[in-house]
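Okay, so here's the structure we're looking at.
For chain A:
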Amino acid sequence: MEKLHLLFVFSFSWLASHLNMWLRTGIGNSFLLLVTEMLIAGISLLAFLVILCFFLGYMERKVAAFMEIRLGPNRVGPKGSLQIVADTVKLLFKEGLTPDGSDKFLFNLAPFVVVVTSMLAIAPLAFARDFQLWDVNIGIFYVTSISSMAVIGILMAGWSSSNKYSLIGAMRSGAQIVSYELSIGLSLISIVILSGSLRLSDIIQSQANGWWIFKGHIPVLISFIIFIIASTAEINRAPFDLTEAEQELTGGFHTEYAGMKFAMFLLSEYINLFIVSAIAATIFLGGWMPFHIGNLTGFNHAMDYIPSSLWFFGKTFFIIFIIMWFRWTFPRLRIDQLLNLEWKYLLPISMGNTLLVSAMAVFGWYL
Partner candidate 1 sequence: MVLITGYVKMNGTEINIKKTGFLKEYFGTIFTSLSSLLTGMKLTGYYFIHPNKIITEQYPDNRATLKMAERFRGEVTLPHNENNEHRCNGCQSCEIACPNGSIKIVTKHEISEDGKKKKRIDTWVYHLEMCTFCNLCIEACPSKAIVMGKKFEHSVYDKSQLVKILNKPGSKVMKEAEE
Partner candidate 2 sequence: MTKEELKYKLGEISREAAFDETGEFLNVIIPSPELLPLIKPLRLNKEFYFDYLFCITCVDWKDYLSMVYHLTSTLHRHTCVVQATITDVHCPQIESVSGIWKTAELNENEIYDLFGVTFLNHPNLRRLFLGDQWKGYPLRKDYTDEHMILL
């Protein structure tokens, strides 16, 4: 039965364990084994991220185009799918200049800081059943603390450019990310309270009999909405893209960046987009857990046959689509309205919500 299951479902965990076994037979030294495994994981993750960014860029352009009653890229490659490849190759071969008068060291360091911080946050994500790079016991804490590091890179970029627009953009991002961090944390805490663990695999396991968004009634729905809004702000996407604000600041913190350094910012934007969507999918929508309805065993079995990685990516891309939908529908907020929204609405509501969720956890009011 297990073999049959493998025939139908290509499993990442199967792949990982076989790779591990194969390497174990080849390399005796446990330290070398660890290094090799980490190298393989790192390289495949990088390749995955690059392909992911190509795909997200293409998806974004097509989503935008279809919402804007036009076709979008369709001439480069089949259906325009190579458009982002062309953009990337072009940016690779473009002159990456460093403006005079800028702080050269910080200017060149900033894009790497931004990209590295966003890549770090991908470590504890569970892409499929038993397929996780690093199942750390403080997974959520790790993700939130790493993601708030991104502001350092942006501040660095804005300060070192010696451009006033960049500086304003960087200052805005400081105010924005620091304040939205709070409501992200609080909305994540509500699930931590319910599931009783910071470890991501435990949180996913706690949703085996139903996703939190269905199990947790209205309070979890509220924290889901708050998480989506706050994380859109956290990753500086429209309608919260005040740090870039093309019409106000001509590009914000990356005004002076060109070529590959600018491409790094784009890359980190898409990686961040993927990460927050993946976190939302993991925490609220059950990660790789298939969709089950109560006692409908036939239906549940049918759902089980859909690979777990597909479930994960399906949920993630659903949330990515929603965030893109926001971007192509809403106008931008003003800086004081942005802070108002956080301090007057999101934060009080999520605090109250945390109380509610605690009450739920104490009295066991969830399914």
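Note that a residue touches a chain if its C-beta (ideal position, glycine included) is under 8 Å from a C-beta of that chain, and two chains touch if they have at least 3 such contacts; residues count from 1.
These made the cut because all candidates are chains of the complex that A comes from, given by their letters.
As the structure is a prediction and not an experimental result, all values here were calculated from the model.
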| item | value |
| --- | --- |
| Touching chain, any copy counted, for chain A within the complex - options 1 or 2 | 1 |
| Residue numbers on chain A that touch candidate 1, as the complex places them | 63, 66-71, 325-326, 328-330, 345, 349 |
